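I have a structure here, written as structure tokens, and I will follow up with some questions on it.
The complex appears here minus one protein chain, its other protein chains still in place.
Labels for the chains are A and B, by order of writing; each one numbers its residues from 1.
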Amino acid sequence: MSATTRRATMLVGLAVGAAGLAAVLAQKRAGPSSRSIAPRGEIETHIVAARAFNRSSALLALSVLTDSGIEHYRGSFANKAMFTPLVTSTLSLAAGLHGSADSGPRRHQARHAIYLGAAAAGTAGTGFHLYNVLKRPGGWSWNNLFYAAPIGAPMALLLSGALGAVAERLRDEPAVEPQLLGMAAGRALGLLAAAGLIGTAGEVALMHFRGSYQNPVMYAPVTIVPVASALLAHAALAAPRERWVTRAWLRITAALGFVGMGFHARGIARNQGGWRNWTQNILNGPPLPAPPSFSALALAGLAALRLRETEK
Amino acid sequence: MTSIPVTRYPGYDVLSKRDTPSWDAATRSVIDERLATPRDPAFLNAVEWRALTALCACVIPQRSEAQPVPIAALVDAKLAKNRGDGYRDARLLPLRDAWRTGLAALDEECRARFELPFASLDAAPQIALLEAMQRGELQCGAWNGMPSSLFFTERVLHDVCGAYYSHPHAWSEIGFGGPANPRGYVRMNFNRRDPWEASEASPGREEQARKENKNAR
Partner (left out) sequence: MLDDAQHHPRGKNGRAPNVFRAGAWTPMREYQPTEEVDFAIVGTGAGGGTLACRLAEKGFKVVAFDAGAWWRPLEEFASDETHQEKLFWTDERICDGDNPLKLGNNNSGKAVGGSTVHFAMVSLRFRPEWFKSRSLLGYGADWPLTWQEMWRYYAEVEDALKISGPVNYPWGPKRRRYPYRAHELNAAALVLARGAEALGIPWAPTPLATLSAPRGEAHPCVYRGFCVSGCATNAKQSALVTWIPRAVAAGAEIRDLAMVGRIKTSEAGRAIGVEYFREGRWQFQRARHVVVAGYAIETPRLLLMSANSRYPDGLANSSGLVGKNLMVQSNQATWGVMDEEIRWYKGPPSLALTEHWNYTDKGKDFFGGYCYMSQGPLPNAWVATQNGRGLWGHALEAEMQKYNHQAGLKIVGETMPQERNRVTLAAEMDQYGLPIARVTYSLCDNDKRLIAHSLDFMGQALNAAGASEVWNENDDTCHLNGTARMGDDPRSSVVNADCRSWDIPNLWICDGSVFPTVGGVNPSLTIQAIACRTADRIEALAARGEL
């Protein structure tokens, strides 16, 4: 690795690490952000959870915006529909940032509509990607799962929309025993986050399999994350009580997302030509924006856990 | 006879990528050396040189207005270096002898028919004579037993076309991506090009292709 490459990698790694640290620290503070409307300590727990879900939705949307931007550019935007995730994820990102600062106890109609749009786009995207895989010679085959449109990627957009939509619905609920999807809100949020975690782990398993697990650390996301998902699902389904193991595991998962981004940066740097060959390596190399989707889901899981712990 | 085809990749030049990640130092030094091949012969004598130049113009006709590729000079440089291909058909003479014999025999055959050396003929009779060589019909004594068809395929076509398609202008002409280290290619599917590749001027998008080729780097 050249000196320039080493420097660039370190800078990216530091930025990523700082972002990750900030995200984890933000979660550690039980209280609301300084831009909240109500005075400190008076925000209801379910609103705190809603804002956390808005925030996670925003982080997911950022990941989708960057990742689909890069990958659809690589696909030359051959089908005009490929602009859709860029548009919807930008809107979802804006909605998420707005919502994360909003302590209002009512669903925000515009944000909710944006979130539903994102979820719809994510679902449609999965259909498009499936079609892309099936129409190539070989159809449903390992080679196409590796190299055609990634089958699990649009799910991140679906999750961004789902997390945000759920956050808006939660705001409509009363502060006492809020309900969602026919069950206690904390349970619903926990199950949603757990589903998101296991789905994303599946996509990573496929992609790291394509990379032949050439570095043992590539096993980390496909071992740590499913455990986080299982712990969270259990915490959501079983009787509410303090779950410090689940909490710790979710924090590790959140950090893992940013650590993964650092490893992906290293992966780009150690390819032929390193950062200087960025016009190839950012497109071909391990996807930089993908790992933080774990962090987003783990942070959402932590918020769900917090809410769950207050339930009966 | 058809005319020299127009390139499908107007404005595309692999040399414009010289300072991009597609070219490395090793490649730059090799191509610089090739582009600096002396225009005057280092090996053939004046008579042979004249014949070779005319021969190259027949095998690879080039437009006179563009910067022509100095094919004869490249072939002569190969003969001066005398590095062989690593094999030789038993009926062929070694590299240098084959060319000297072949060029002399070509002029001889020409004089026998037209009382002129090869270079002094018009294009049409030159081509006709080369076609006869390709069919193995030239058999005068000057060939020294070397079959003319073999000389034509193994030496003339092999060395002349090899020289032309070793030149960056030829790569640009056919839309080849050119040197590629450290940067290779990303988009490998049908009808996809990376921004540093040639853009094809298919009917209706000539202007766009030209613009894309100007920015291909």
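As a convention for this text, contacts are C-beta pairs under 8 Å (C-beta built on N, C-alpha and C of every residue); 3 or more make two chains touch, one makes a residue touch a chain.
If you're wondering where the values come from, they're calculated on a predicted model, not measured in any experiment.
Visitor: Where does the absent chain touch, in terms of which shown chains it meets?
Guide: A, B
Visitor: Which residue among B:20, B:120 or B:134 touches the omitted chain?
Guide: Of all options in B:20, B:120 or B:134, contact with the hidden chain holds for B:134.
Visitor: What residues on chain A make contact with the chain left out of this view?
Guide: Answer for chain A: residues 136-138, 142-143, 146-147, 209-212, 214-215, 267, 270-273, 277, 280, 284 touch the chain left out.
Visitor: To test your reading of the contact rule: which positions on chain B touch the chain that is missing from view?
Guide: Considering the whole complex, chain B reaches the absent chain at 1-5, 7-8, 22-27, 29-31, 34, 58-61, 83-91, 94, 127, 130, 134, 153, 157-158, 161-162, 164-166, 170-171, 173-193, 197-198, 200.
Everything below uses one rule, namely that only the chains that are shown with their structure count from here on.
Visitor: Approximately how many whole Å separate the CA-defined centres of chain A and chain B?
Guide: Taking the average C-alpha coordinate of chain A and of chain B, the gap between them is 56 Å.
Visitor: Touching chain A in the complex: which residues of chain B?
Guide: Against chain A, the touching part of chain B is residues 21, 181-187, 192, 194-196.
Visitor: Under the definition above, what is the set of chain A residues touching chain B in their complex?
Guide: Going through chain A, the ones touching chain B are 74, 76, 78, 272-273, 276-277, 279-280, 283-284.
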